[in-house]
Every structure is written in C-alpha cells, then in structure tokens.
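Everything on this sheet refers to the single structure shown next.
Every protein chain except one is present and positioned as in the full complex.
And now, chain A:
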Amino acid sequence: MTYLMFFLGVCFAVGVLGVASNPSPYYGVVGLVLASVAGCGWLLGLGVSFVALVLFMVYLGGMLVVFVYSVALAAEPFPGGLGDWRVIGCAVAFVAIVFGGLVFGGFMGAWKFGVSTVNNVGVFVVRSDFSGVSMFYSHGAGMFLVAGWGLLLTLFVVLELVRGLSRGAIRAV
C-alpha cells in the first residue's frame, strides 16, 4: 500500500508537470484533472474521505467546469498541443528539474517525511475530518469568515482585472 501511495504521488507530480509544460489551457486542464484525481486518491489513502470528496466535487465539478466553459468562450483558434517541439522541450526540462530535486533531497535526508500513516494521530486532535468541518462552523467561525472573505475577494479581484473586455487588463496580444 505504501507503493500505491507513492504511485499516486508520482501521478500527482506528473499531472502538475503536464499543466506547467502546456502553453495552451485546453491541454493543460487534462494535467489538472490527473493531478486532482491523484491527490484525491492520496487523501483517501490517508483516511480523510470527506475532504477527498469535497476536493472532487468542488475542484473538478465546480472550478474546473467553470474554467473549461470560460476558456471555451475565450476561443483560441489554434492551440499548441503535445506535437509541438516547444511543449516537449518544456516537459523534458521540468522533469529533469524535478528528478534533480528528488535526488538532491535524498542527499539532504528529505525522504524521512513518509506518508505511511493510517490514523493521523499527532497532527489532528480528532480522527475524523467530519468533526473538523463542523468545528470550522463553531469554534473556527472567525477563520470561516476570513476564508469566505478571501474567496469573495478573489472574485472581485478577477472581475476588476478583466473589466472592460478587450480594453481590460487581460487581452490577446
């Protein structure tokens, strides 16, 4: 099972690399899907099933769907896919950097932080992540308000940046 967690971790890293090495958002989203599925599986392996479900529902079902529709509306005519040499070059460079970091981390002793826990004792006080969510509404009300304001602020910032259609900050140049 440790090997399965490691495999999910590799899928996560590969998905993120796929996002980073694609200049077109259309094909980068595939990497995001792979990364979030792998992350979800990892969370399931750690035992926090509710948080995994929330990740799947909100991230893939909400954020990604909205992103895909808005990107489709932005209508890029000729996106650059994996057949272009530029994309492959970027992917090879990123993979080399990640492997270099892993090897260097091995020398620095970074591989001590394993993910082999089943019950997360020592990090969380309560075992179930359900209780964590309910505490977010009771004792953590202040943090809840702050987090809600942060998300609302993100919406306002994005709206302010793209105000004015093609006269705004985000335009195709």
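Quick notes
The definition used in the following text is that a contact is a pair of C-beta atoms (placed from the backbone, for glycine too) under 8 Å apart; a residue touches a chain by one contact, two chains touch by 3 or more; residues count from 1.
Definition applied: contacts and distances are computed from a predicted model.
Comparing "Cell cycle control protein", "BHLH domain-containing protein", "maleylacetoacetate isomerase" or "NADH-ubiquinone oxidoreductase chain 2" against the UniProt entry of the hidden chain yields the protein name "NADH-ubiquinone oxidoreductase chain 2". Contact with the chain not shown here comes from a single listed residue; of A:L4, A:V65 or A:V146, that residue is A:V146.
Among the residues A:L102, A:V133 or A:L161, only A:L161 touches the chain that is left out of the figure. In the full complex, the hidden chain is touched by chain A at residues 110, 113, 122-123, 143, 146-147, 149-150, 153-154, 156-157, 160-161, 164, 167-170, 173.
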